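Below is a structure I'd like to ask you about.
Left out: one protein chain. Kept in place: all the others.
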Amino acid sequence: MTVSREQRAEMRAASEVSHTTKRPTVSALERILHSPIELLDHGLLRVIDYMGDDTSIVQAARVSYGIGTKNVRNDRGLIRYLMRHRHTTPFEMCEIKFHVKLPVFVARQWIRHRTANVNEYSARYSILDREFYIPKQEHLATQSKSNRQGRGVVLEGEEAERVLQILKDDAFTAYDHYVEMLNEDEDGEPLDPNRDGLARELARMNLPLNIYTQWYWKTDLHNLFHFLSLRADPHAQYEIRVYAEYMLEIVEKWVPIACEAFRDYRLGAVTFSSQVVEALRKSLDIGAFEAALDGLSEREVTEVLTILKTQ
Amino acid sequence: MTVSREQRAEMRAASEVSHTTKRPTVSALERILHSPIELLDHGLLRVIDYMGDDTSIVQAARVSYGIGTKNVRNDRGLIRYLMRHRHTTPFEMCEIKFHVKLPVFVARQWIRHRTANVNEYSARYSILDREFYIPKQEHLATQSKSNRQGRGVVLEGEEAERVLQILKDDAFTAYDHYVEMLNEDEDGEPLDPNRDGLARELARMNLPLNIYTQWYWKTDLHNLFHFLSLRADPHAQYEIRVYAEYMLEIVEKWVPIACEAFRDYRLGAVTFSSQVVEALRKSLDIGAFEAALDGLSEREVTEVLTILKTQ
Amino acid sequence: MTVSREQRAEMRAASEVSHTTKRPTVSALERILHSPIELLDHGLLRVIDYMGDDTSIVQAARVSYGIGTKNVRNDRGLIRYLMRHRHTTPFEMCEIKFHVKLPVFVARQWIRHRTANVNEYSARYSILDREFYIPKQEHLATQSKSNRQGRGVVLEGEEAERVLQILKDDAFTAYDHYVEMLNEDEDGEPLDPNRDGLARELARMNLPLNIYTQWYWKTDLHNLFHFLSLRADPHAQYEIRVYAEYMLEIVEKWVPIACEAFRDYRLGAVTFSSQVVEALRKSLDIGAFEAALDGLSEREVTEVLTILKTQ
Partner (left out) sequence: MTVSREQRAEMRAASEVSHTTKRPTVSALERILHSPIELLDHGLLRVIDYMGDDTSIVQAARVSYGIGTKNVRNDRGLIRYLMRHRHTTPFEMCEIKFHVKLPVFVARQWIRHRTANVNEYSARYSILDREFYIPKQEHLATQSKSNRQGRGVVLEGEEAERVLQILKDDAFTAYDHYVEMLNEDEDGEPLDPNRDGLARELARMNLPLNIYTQWYWKTDLHNLFHFLSLRADPHAQYEIRVYAEYMLEIVEKWVPIACEAFRDYRLGAVTFSSQVVEALRKSLDIGAFEAALDGLSEREVTEVLTILKTQ
């Protein structure tokens, strides 16, 4: 289940292909299409296919709003308007498909995002490879004292060595026993011809949660943004955040305008409760605030001031 | 398709029933269960069934976070924390089912919310009733000059009368022709025994978008909140907003704590872009702001100040 | 909202474009990409974009089943196996986007398919065009006597004329009143400068269900097959079936192997209850039946006989 020689050949072959198409095509994304990005120790992320670009979002919005959108001066303005006002359906008109290799405990978080299509390697059918995520020493964080799902300082010295030793030993012992129980070599031939092997679907239960699996994962841009808003967030577990951050870079190549709007209005945005907004209304020096808004479009300034002026 | 005598009898019968159950039960909601709320001119909204209450949200969150949630002092604190931090899955553990009678043009907006279960009256199978939404004069708004989907001032006098006349005349003419094309009375008997009637699935195409339809609509609390955040919003069309506002009152009876949190952190909340947050950081007098936050929990104050203090 | 001159220009421009891409590309589909198919009297169907081809299904299945699929001799065999055994996820790896112009009553059936992305023309923002579906006389079917949602014989002569007259008159009257209430011409200028127009979101309620709307509709191949199995079925209403049948032809160009499998194992297939299967077991002459299976793959023959042999 590693990226096999066969898969590497496929990736290379796919990269060398060149078709002509009348579909919207993004050359910055084409350049990395099929090519694997390596991450963690054995992880992999690559774009297999995509549909649409920034103009596809605009095109869909114009179908919805008809002549109503003629007023918006340009595509960037329209996309930013859609993002700001959570008009999400035009973003669903773009689609992307990834090939991902990832540890099972990361896959378990990832799969919770339900609006996606998935084909995962099946350990009922096939034999898993001897590949486990062993963190780098610098990622061996302690439990945070203040945050139940957070990380604290980093383990060092003997303590770190002990953890790494445990993770490696237990993984490889488990794997050796997996192979022993299967009694199969890579070609499905019995290792010991005098005994039967345990069914694959049973033997795999001995493997730890840091073993790598892989899947194809396909989703639309709106749902991908939702995924990224949760998984590229500092509260996400480091091991899934790494994937999310690379995906965000890919999205930037693919739909640069939508991605910029996402960073401004979602990823870097903050939602304040009605009580906090009320407190802002009471305490804000509107003049100073308006001066600090320098650089925003006139439309946005008006929207923001309407909310924050004492009513 | 009006609420037929049969349906009224069913509603009354359902209201008089009394079972014993070990399920979470909300007495404020039981009191209105099955009873129709009348809205618009022929509209109807009633709760048919529900699952769960505020404690169901807490119970689900405690399964997720295990002993990790023991620290949160009480149910209200936990529910507000979940809402504030968009931990949405525990809200999916509550479910509600409505019976709704509504104009077709409202149904067309409503059905865009995909994560719901629907059974709608079928005009392929059955005959629609002579019931149309005719707005009250006070709702005959003009097109807004500033907002392409908004309403402006209200039509009055002759102009209003003319509009109401058109709406009524066209609706009733269309309905009379519908019946003529069907050539069927209410019991399916031919009106004119010497000719055939047009298929129901065809004849209905003559009816205008303000004819009433009805359906059962079932969704979970998280998706209902999403629906309400869009449809109880001032930007929603008045005719669907009326339904949303009654639904919000129902939700208040059903899950009062979650509903309060929804009002504070979603409905009344505001999302500011990273640029606006930056402008707030620069221009805000933190001392004055903190004073204005009076009344918020210590935890929330800390969260907000962490965001807004110059970094 | 007709295909405007602007849209036609866009379609033409899109058709003339030629990019290079490393994505799977289907030349038979490229040939019709962007080009409108006309159907009904003012309807339109065209493919805007697509992702994947038959090999994408195979590729996804091979990720799932790993070396387990090496045994299947070829792509066609694998795709047929997947379809036969309802291994549906690999079909979700292909995606297609349509631009559709369709009467509102058809749109109301169509939208019930929830696993799809939609951007519909909004009559809150913009003005609908004067285009209505008026059936051809040969489609003016009567209500079936035996089937509550079916059609019977066709209306002819005066009866047919009367129906067509009603549909046309009511539609155009409704539209004239729509324009009068709006008090707007195509460019949004008031027709009568001395009075206000009714809001668009209100005026549209006067329009009948046979008015045309349009949308972009995007879905994956698995969900498209589900759509087609219901809507290309003889029980579907003629007016939506026309769309489904053209879509099936498009699917045939796009993924010919999957489409053939769909016709054999879904569209033309029959599901028998356990009682009927038991009756087949009791009454079938297995020898004669096996002879009649001539042409099926050995694997399928074995599968079928295993089920039908007396057990």
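Each chain carries a letter (A, B and C) given by its place in the written order, and its residues are counted from 1.
Heads up, the rule we're going with is that a contact is a pair of C-beta atoms (placed from the backbone, for glycine too) under 8 Å apart; a residue touches a chain by one contact, two chains touch by 3 or more.
Since the model is a prediction, treat every value here as computed from it, not as a measurement.
Trainee: In the whole complex, not just what's shown, which of B:14, B:111, B:230 or B:277 touches the removed chain?
Mentor: Going through B:14, B:111, B:230 or B:277 one by one, B:14 is the residue touching the chain not shown.
Trainee: Would you write out the residues of chain C that touch the absent chain, in ascending order?
Mentor: 65, 68, 71, 84, 148-149, 263-265, 267-280, 282-285, 288-289, 291-293, 295-296, 300, 304, 307
Trainee: On chain B, what residues meet the omitted chain?
Mentor: 1, 14-15, 17-25, 30, 33-34, 49-52, 56, 59-61, 63-69, 89-90, 92-93, 95, 97, 99, 117-122, 125-127, 188, 214-216, 218, 220
Trainee: In terms of residues, what is the contact footprint of the unshown chain on chain A?
Mentor: 103-105, 108, 111-112, 114-115, 118, 122, 124-126, 133, 135, 139-144, 148-153, 155, 159, 163, 166-167, 170-171, 173-174, 177, 180-182, 184, 195-202, 204-210, 237
The definition used in the following text is that only the chains that are shown with their structure count from here on.
Trainee: Given the touch definition stated above, what is the smallest step count connecting chain B to chain C?
Mentor: 1
Trainee: Same or different for chain A and chain B, when you check if over half of the residue numbers at their contact belong to both copies?
Mentor: Copies use mostly the same positions to touch.
Trainee: Through what angle, between 0 and 180°, must chain A be rotated so its C-alpha atoms fit those of chain C, rounded to a multiple of 5?
Mentor: 180
Trainee: Pull out every residue in chain C that's touching 2 or more other chains.
Mentor: Within chain C, the residues that touch at least two other chains are 118, 122, 125.
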